[in-house]
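Other chains of the complex are left out, but the ones given are in their true place.
Order of writing sets the labels: A and B. Residues in every chain begin at 1.
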Amino acid sequence: MSSEFGKKLRVSVFGESHGPGIGVVVNGFPAGESVDPSELNRFLARRAPGNSSLTTARKEADLPEFLSGIRENVLTGSPFAAIIRNTNQRFGDYKGFEDTPRPSHADYTAAVKWNGAADMRGGGHFSGRLTAPICIAGGIALQILARRGIFVGAHLSNVGGIADDPFPPHPTPELLRSIAEKEFPVIDSAKGSTMQEVIRNAAADGDSVGAAIECAAIGTPAGLGDPMFDGVESLLSAALFGVPGVKGVSFGSGFDCVNMRGSEHNDPFVIENGTVQTASNHSGGIQGGITNGMPIVFQIAMKPTASIAKKQQTVSLSGMSETEIAIHGRHDPCIAIRAVPVVEAVTALCILDLTLGK
Amino acid sequence: MSSEFGKKLRVSVFGESHGPGIGVVVNGFPAGESVDPSELNRFLARRAPGNSSLTTARKEADLPEFLSGIRENVLTGSPFAAIIRNTNQRFGDYKGFEDTPRPSHADYTAAVKWNGAADMRGGGHFSGRLTAPICIAGGIALQILARRGIFVGAHLSNVGGIADDPFPPHPTPELLRSIAEKEFPVIDSAKGSTMQEVIRNAAADGDSVGAAIECAAIGTPAGLGDPMFDGVESLLSAALFGVPGVKGVSFGSGFDCVNMRGSEHNDPFVIENGTVQTASNHSGGIQGGITNGMPIVFQIAMKPTASIAKKQQTVSLSGMSETEIAIHGRHDPCIAIRAVPVVEAVTALCILDLTLGK
């Protein structure tokens, strides 16, 4: 039905990779909040391709044009809309993929769903390019949240089996900012160098690598979220699985809980600075779906880039016969790198949504 | 806002552990479908406590009473409603927990959210008991899906570090049924015995253990789900995180993707029996948020039972001082065992929702 998410803050993303343009409409941004365009552009630049040897060589200006909901850099209260023109298209790169679907892309599923009418050039509406409009909306949400003392940041926590340091129990705004300013978003730069080595090796083999991202939101008040199916975990995971390539979402200790006993996993309550806190944070800041005031911490599994240069087996849909495919063109060998700000953007939008009307 | 989920099939759960009753309302069940009450009761019995030495000794009859939407065992099309009376209450067990919140329960977050008005006796609305009405609705969904050739089943894939065999690439309805009929729902009963040993040891120590559940849905057609934020992963994860204790959801290879290259993770297309299939299923049957016709496969992380007999540190909210707590009463040392049918129920409801109107 819809490329939309949110309750009080509704985000709607549109566009196809090789169509005229992509964009976002947001209903519910609080009126009167200002937007710093240069800060927004710096945030968008973190997602943009062509920043390093590890991301696709495609160069997209991707400067958003604001169409409504903002006047002289102040949000007006009515729907916010922004678009980005598609300018740097290479139609030839993807010809034929509508008949011979690329493995683990959405080519086949979209072909079935939309009876062959889908525009799948460059991945169409399923392209990672659609994360640019998410970042426009999310970049604005990050600015609004920061003014309220809420900060969101993420890092590559694991690439190809190489683990970064985890977030400390209480990540500071400074730590989050310092990671965001790095070309390669990790806590421990030495680990980051090893990760980059792994990525370069895969790229040299015409291959790609999977990764995990850890994200934290700090400064969030206790009491956000509703019970059961409108809990914070439900809202965040539903939005995060909308980011292309995400195959897992876990909170706090996540899947490590299989090796833990209750006496280890439970977070004891303590009084610190006159407030109720927990001594550990295995819950990831969420109990019963509702925030407890501790940092919200979660992990994302990002699959390896599906577009690889290596030959792969596929089928011809018209001939119902098996064949081979080799994907040329320019592709990130590790999509997780550029997904880090996208995860921050989605998280900021969800948390802003949760705080509206409180 | 709401203990509800679903799009065309809307499920609304209500009740508090120690209030007069709990129940479920479902809008959108297809009219004319029959319900087999004894099959439904057998399904509900899998979730019910008191079935084995490993689950709480509380005995709940939990027989649902149908109030509307069904006539002579046939769904009428109008809202379906069913209730369960709360009969076996022990108020004393939980006295005082509203001031000294139990670690990693929702006592504290609910107290903050609802300013002390929450009825948290026995966990209140956050109690695992609220999964009973989910199972009523889900048990009916399972019956409807089965008539359409769609089957959902789950097993304990890891308890305390002991891993069960994973599902084969193409789980059969017979396999799913055979697991469901076991008292301890695993594929490899020997592994299951070891798991039970682990659980009994934890229980003997007044402690609990975490676990993982693997779930599969077979027979689902290709083309279910919508792009981006209404993808199958988004819908399923949002609903699954509504189940008390779930802290992670991952599809296909999930977090193992960090150790995989694209050439390993990508699922090559093949022609089998004249249909398009994939040779492997690292995508878990979902690409671009949309089903590809392969089994939908995912994993759930279930935290250790938060209620443990061991002494724990907590605070007095009235005194803003630290104190200790010991939780008496009857609690499952591993909530994942009884969560297996709950995961099946939620999954069945989501998949039935996705298939409506196709």
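Here is the rule we use: a contact is a pair of C-beta atoms (placed from the backbone, for glycine too) under 8 Å apart; a residue touches a chain by one contact, two chains touch by 3 or more.
Predicted model only: the values in this text are computed from it and were never measured.
Asks: Let me spell it out: one sequence, repeated, and 2 copies placed. What is the copy number of the whole complex?
Replies: Whole-complex copy count, per this file: 4.
Keep this in mind: only the chains that are shown with their structure count from here on.
Asks: For chain A and chain B, let me know how many angstrom lie between their CA-based centres, rounded off.
Replies: Centre separation, chain A to chain B: 27 Å.
Asks: Show which residues of chain B lie in contact with chain A when the two form their complex.
Replies: Result: residues 1-5, 7, 13, 101, 103-106, 108-110, 112-113, 125-126, 130, 158-161, 202, 205, 207-212, 222-223, 225-231, 233-235, 237-239, 241-242, 244, 246-255, 257-271, 274, 276, 278-279, 282-284, 286-293, 299, 301-308, 310, 312-315, 317, 320-322 of chain B touch chain A.
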